[in-house]
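Of the protein chains in this complex, one is absent; all others appear in place.
And then chain A:
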């Protein structure tokens, strides 16, 4: 079959069941278009067919016969430069699809309207078929508007990230794009039962890898059972589909009813994975309930006594409520993916979509019994992670074992259904909170009981984080895990904090509301944190805040409201971080074992080096995402930049001292903070630093009471993380945090069938992440003082910028309607029901 591919007549080989994206990626090696969902929803696979953007994942190859196909690799359009300059991307995995669509839109717009910026709604409508999980939409709006104004017709301008041009041209290679000679495709066979002992696995393949735990019990539908490989994905899928698994069923716990069948007994409890980051919360077990963990309490008995007395006296100053949150799924646009190869010398090579290159290498060496230097990990570009790609996960085990068994490199790429089912989630929660104020309107006592539902995992630490907020008033904080036969939770951007803030920040709002006090003023009184005081002052001075209507005072169909929420987050770092600089010719090459998952660390390193060494861009090269060099941090717990950047400065200083002669090599270290750390020794490469980062989000929404919908209009984010190393990139991360917070507040909800435990939201139609049209206008304000004790004076921004967003939306809805949402997401049915009461 003949097609014109990027202008060149090309004969391609295609089966009648093939879709264009596979013909391009596998047949032609054009990996710009990504097959991220394969259901026509995300747009990452978009190519032009005779000039018209189409979703190539659903486009039959036969329909391309004799047509002109333009992929991102064949595109040379001003909007690509606009995306690079305006930072319309973070991880970049959605970018090829966006720029292909945007190119067609910009041309059509300019042809009919001239060189003027389109209204936001026009851009949103044109880009409606694209999803960006990083939430780079504000930059995308800016880029498209600028390209429409003709601002990028000429010179390139300065890209906001060093790898931006690679990402907008499709050159950037992600793990899913790696294709080695003789490579096979691996697929994981998953359990269809929520709870069963597997008695037999019959698969029609020469090599089958067992992925069951030692007790051969599957504890959730979707749990890996085995893995198989074949020359093509189609063949591997067919083998997996034909697998016959024998099950000896065990009753499943699919709700938190006290009589539910037990998921773990005394012996298997240790197997339970944890949904929190390095935080082990020991507690007793009672059937499926683990906990309470109460050690975060402070004068807990006093708190309970005061609250009981207030309850007995029907004290109106006692605010109580039960708040719930749905399970949220990370679903990075690049799914979990690994290509594993054993070389003839017995070394293991892993191409991996990971947020922890170093940790993975360590774990792999241990698991497969290799000296550390014989594991080689490559993660040049990572299409998002958000906590779901930390350490070794199922796709890596499958790829490595299959590669060994088959004697050939094996690639395992999760389908979107895999990704939405068993690749990590933020556990659902139910939090009951009681909050008492005294005569002066100060916080007198607080109790928080949080039940986390992270499927077969433990460690849904929610209540503990209430210890970080609002001074030292007595409080009893209890965390429970309710174990069910559902897929496990994993750490997700600020694990534990969003559900806690959803409850606490609404309760605090309720106190202010009942007292008739300004919610910002009340928080300012309660909150001892000086950095946040500056943010409160900034927020209170916003004209929109001052002009907001009283809660519930509006009539009519559309009601606007503004809400605020504060957030507090620990400062974590990897004190062992080093960076190696080597002069190669006249280029300074920087290396450390970290990775860029879209945060922009590659660019931060480059920028610091250029500044410190006074070098032009082309004389600095950053090589990260690989092992074989000095220790660097995993991208978890907001620690990458604060760990790496000071080490880069230190290295630059050393290199200046050495002189930039060819071959010169230095290693820079992350020197200690003044007064050291809270944790005297680093545990697992992590130290808890002194001080807390802070955020204040002010959110304006419009509620449509006819349809029960909430439209986020504007968000102002005040962020106190000290020195900002790269303003545009930090802002992008904060904007992405807002977008994800809006998803959590309004749309995202994993559904599980209550009878079988099967995840129902297994595609991006049913699991709803925010699109460009759901993006509010965003203003990010950085307060940069208060971190003088920290080496480099700045800490991480990734988590603090998202955890309070949903609570600010809840408070805005209350302000608009007088009705307070308790359950996330704030779905239309819930809002309609609430308004009826």
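Note that in this section a residue touches a chain if its C-beta (ideal position, glycine included) is under 8 Å from a C-beta of that chain, and two chains touch if they have at least 3 such contacts; residues count from 1.
Definition applied: contacts and distances are computed from a predicted model.
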### Query
Which of the following names does UniProt give to the chain that is not shown: "Aspartyl/glutamyl-tRNA(Asn/Gln) amidotransferase subunit C", "Xanthine dehydrogenase YagS FAD-binding subunit", "Thioredoxin reductase" or "Sugar ABC transporter permease"?
"Xanthine dehydrogenase YagS FAD-binding subunit"
### Query
Looking at A:176, A:761 or A:815, which residue reaches the missing chain?
A:761
### Which of A:43, A:455 or A:786 contacts the chain that the document leaves out
A:43
### Task
With the full complex in mind, choose from A:221, A:245, A:469 or A:666 the residue touching the hidden chain.
A:221
#### Entry: Residue of A:29, A:60 or A:182 touching the missing chain in the full complex
A:60
### Query
Since one chain has been left out of the picture, which residues of chain A touch it in the full complex?
16-17, 19, 38-41, 43, 46, 52-55, 57-60, 62-63, 101, 124-126, 128-129, 192, 221, 241, 706-709, 711, 746-747, 751, 753-756, 758, 760-763, 765-766, 768, 770-774, 825, 827-829, 832-833
